[in-house]
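For this depiction, one protein chain was excluded, whereas all remaining protein chains were kept in their positions.
Moving on, here comes subunit A:
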């Protein structure tokens, strides 16, 4: 029963978050039909003496044809129909807001990951070495030759088990994650057991 309630709670929160995300997405796509994001594009091939040309215009879908878009008309009078029959007009729309938001989200996640990677590989070993001094240098047999990040995860795990406050729980979870990644790295990169 409690596991069911917990499951329902988690489901509710996930559904809530996804509804929020979906509604914001729908709002974005709806708001994105702004003036610059629709166009009618007419491609007209070379005809008699006129070179080929591409015409763009912000116009609604029902008016998207050669007569409304090609302006100024390069041929006169009876040739207009022949010219327009060769042209191909397509209505296109895009959502510039979606593109902008997506690129910004992607770059921020990438930036955060890069910062975290730099912290884990460069900054943390230096900090740990300064804090704990020489006792850290005694490596266990498993870590000999292991210059990967997370090599001290075993020691920190053993030490942190005694203190049960929140910050240590976070650190405990982080160290457990680091151990898992180290195991994965050994199977994939070192022993070539999986995913070769």
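The rule is simple: contacts are C-beta pairs under 8 Å (C-beta built on N, C-alpha and C of every residue); 3 or more make two chains touch, one makes a residue touch a chain; residues count from 1.
Simple rule for what comes next: contacts and distances are computed from a predicted model.
K.L.:
Between "Chloride channel protein", "Calcium and integrin-binding protein 1", "CHHC U11-48K-type domain-containing protein" or "Chromatin modification-related protein EAF7", which matches the UniProt record of the unshown chain?
P.N.:
Per the UniProt record, that chain is "Chloride channel protein".
K.L.:
Against the chain that's been left off, what residues of subunit A make contact? List them.
P.N.:
3-4, 7-8, 10-11, 14-15, 18, 21-22, 25-26, 29, 36, 39, 43-46, 51-54, 56, 58, 82, 85-86, 88, 90, 92-96, 98-100, 102-106, 109-110, 113-114, 117, 120-121, 149, 177, 180-181, 184-185, 187-189, 192-196
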